[in-house]
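To keep things clear, I will list the structure first and then write my remarks on it.
Left out: one protein chain. Kept in place: all the others.
Up next is chain A:
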């Protein structure tokens, strides 16, 4: 549970949403004030409002500064040190190493770089699969439970939402039992004559199995072009081998637990779509698919952006499931940057390295969110209206 809360906080931090809740409030006051005193001196008014505004937000600014901005800056400083966590990093005897911690992650051939590259690869596949799946599933569920004619809507909504309110640690532990080699899932599979893998002990990459099945490359002994070239300490084959079977199980778990939350967000947005819009569309004689494509989805665009962004951030920071379900095992295929950062700090007493990994992750998330924002921007005439 605590881990989950931490993650939620982090999610807020990196989008820059903490500022946002205030924004509507501030514009709101301006609007009302303007309406009330249209003839008074605008400029003086605004200045006074500004002062009051700052006064009102100052407690929050102070709290954010003290507990968010300051720790981030401290961590940034630590990422430039060789710090073992047992001395004062803010005194003269701190061992300042400049960008060395970042260099070992990117340019120096060694264990650190290999582990980091492995973690990035694992997490990239995790994000690529989890985000679309959970968003699609959440949207589907929301559309289903939003139907006015559906019976027992309340019960269904509760059921779909239930996994989200369960502790991720508890769910992970249950999954560990379900996906044992002789667990419930494999028993079910054996009824239809499929011999399931030993899920959490299987480091084979799914893509590499497909490549092997097609006869392109032998997964046990990769050779040729894919094995000869490498990037950041991992061979092309290792980059391309895809999420391991163990990782796929974690993906399944993540999709199952988070889709409920996002379903709720989609549902709220769906209920916000004016009925008139759907009715007029119906008058135009559209069928259901066209309604979804040309009316519902465009109306959901801001929420879609929100869900995708939240999903992207939380999937790049996946930690608790990994911590419970294997800590990188089997074969480092469930290692993620967030867990690597933790283990660099607490297991290897190299907090500088851990902080550096965290900042690389932050930069990565910021870039991807910016890209997503650009990709989901509103094109054409309605440019003025921003999310």
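Just so it is clear, a residue touches a chain if its C-beta (ideal position, glycine included) is under 8 Å from a C-beta of that chain, and two chains touch if they have at least 3 such contacts; residues count from 1.
In the analysis below, contacts and distances are computed from a predicted model.
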- Should one name the undisplayed chain from "HEAT repeat domain-containing protein", "Sugar ABC transporter substrate-binding protein", "Cell division protein FtsX" or "Monosaccharide-transporting ATPase" using UniProt, the answer is "Sugar ABC transporter substrate-binding protein"
- Task: Identify the residue among A:90, A:162, A:231 or A:294 that touches the chain left out of the display.
- Result: A:90
- Contact set of chain A toward the excluded chain (per top definition): 65-66, 70, 73-74, 76-77, 80, 84-88, 90-91, 93, 98-99, 110-112, 115, 180-182, 198, 201, 203, 220, 328-332, 343-350
